[in-house]
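Here it is, the structure in full.
Left out: one protein chain. Kept in place: all the others.
So, chain A:
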């Protein structure tokens, strides 16, 4: 197979001519990614000394100061400030400002650079209240009044109620500058000499994301291919081959009929690349046309086109306690779970105008979990009780549900639709579960790691595993554990003897047969550590312990894996960590990291190799292993792997970093959802299944046609020559 694989890769290499794009370069930046740069709810809008708007808004537990260009509404900068400010006062001619952070508590900030200058004690008068002098509201009109006569000079039309005037400024002659909020949209209009000269609006409705889900656009072609695959799978190899040939022949016939058997029409169809319809079809085929559906803290449900970030629709549910958003019934409905249980169902069948269909059960819910891809949900109540919300598709005694809180892990078995506790792990006093990660449910493409000498280390691929990190608050230490979810046995426990800061983010991901965790160590020097544990059935090459052909009894699973681990230093604090997902799990996994500075980057899994050793200890055959690299203690950040480029992503409290598989095995969609929304595509093993845009189709076809033409003319000449030579007729005599 490896030989075959190598041949295939050789062919692929031939096709792609070494155009390997391991990273995102300038040509893809700002084309395959998009961002919703949000400010949030404008708490205070003032004019700064440069004539721009200075806006105070909330950012999680903190506040943010943003500057917005008055001409076009573009953000000039956004700076988080380390306080939760409620009000603002400009002092010192606008050079400094005082933020009200609590009752009688004020902080002094430099306006220009947003530097914290110290605490302020003294009087406070808000600069945020709009100056309503010289204007009057009448219905949907804002009238500018003459200074002397108090009569209307001109008026501006306001958006419908409910609305809030955020900023207004007029000279009571002909100038008016007005910023009005309506439904989380901010409308700015500017009048000169009583005439509207400039207007823009900002949509601040999709911010502070609490949960998300996504809906893929239906591609009938792909569905057809999947059904064909399924049919092929049920046939024997020869029949399957005949079946496939027949299907392809049918497709060719359809193509010919569709183009009325005109080669010209087929050729132009192939060559026209950039037409909107072709692009759309291709994106549909590649599975890029997905709708990201997000729920905001304020209860807005909005659908965003994942290809370009365009908002498709939004509904206001007025629910401020949404905890989960889940698709159901083959993505035709969205279940909205709040603290009261399943509260709303959104019907998506009309994709342009979804409507709220029904209200459902009441159950004081704290946590919602979906069971695989089924429509069955596990709900944990705020009182600790648990229920199943299911259409009874679960097989009794074949599913175990494991839930964790900060102090315990509880496992239940499903029996007659009810949950019965089977085991429980509780932490000690002063201990807390700081991270929990079940094993990634992605498909397994390879059950072993191939070493340089072409032997195999078999991976431990028990799907019923989870890993969790227990932090000891007293000793500032962490323990990493691997637990068998069915039996509750802790099969591995690693004690990190570096003291660390439990307030800094601790991240944990569990891939196929490996666990990667990151923490901020305090020992000796303060540094960000990233560690990896890999599990193998045996560390002896070519020895497999598990049996593939039989169904293992998960309760009597006595195969104990063997562990290898390694630790690395990372130059930035890691805030979030996820594993990239692809359709078949063939592409090398990437560890996507959200850094504290707001950037998102990724590390290929093979860089974080637990078996890596110093170069001096590696033999020539060791180096032949796929992507084998000697151990280097510090993993540098490669600029080409910063997938946010120079975008600035501002997060609230906790960002949701997500990875969604596309139909292209090479490509995964990565999004960061929080205060801002950012989405991009990554290809951790280069775009091996997509022709590069620079591929010269036209030239290729021209060459083929040219060669065919040459053959067409040369053939009769060659035939006559052959005939003549057979008759021994010399060319000259004729």
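Everything below uses one rule, namely that a contact is a pair of C-beta atoms (placed from the backbone, for glycine too) under 8 Å apart; a residue touches a chain by one contact, two chains touch by 3 or more; residues count from 1.
Heads up, the rule we're going with is that contacts and distances are computed from a predicted model.
Trainee: Among "3-isopropylmalate dehydratase", "Vacuolar ATPase assembly protein VMA22", "Centromere protein L" or "ER membrane protein complex subunit 4", go ahead and choose the protein name stored in UniProt for the chain not displayed.
Mentor: The correct option from "3-isopropylmalate dehydratase", "Vacuolar ATPase assembly protein VMA22", "Centromere protein L" or "ER membrane protein complex subunit 4" is "ER membrane protein complex subunit 4", the UniProt name of the unshown chain.
Trainee: Which listed residue, A:547, A:620, A:708 or A:728, touches the chain dropped from view?
Mentor: A:547
Trainee: Using the document's definition of touch, tell me which of A:68, A:400, A:491 or A:577 contacts the absent chain.
Mentor: A:400
Trainee: Could you tell which one of A:29, A:256 or A:447 touches the chain left off the display?
Mentor: A:447
Trainee: What residue numbers in chain A mark contact with the hidden partner chain?
Mentor: Touch with the absent chain occurs at residues 1-7, 9-10, 367, 369, 371-372, 378, 397-404, 411, 436, 438, 444, 446-448, 450-451, 454-456, 461-464, 466, 485-486, 542, 544, 546-555, 557.
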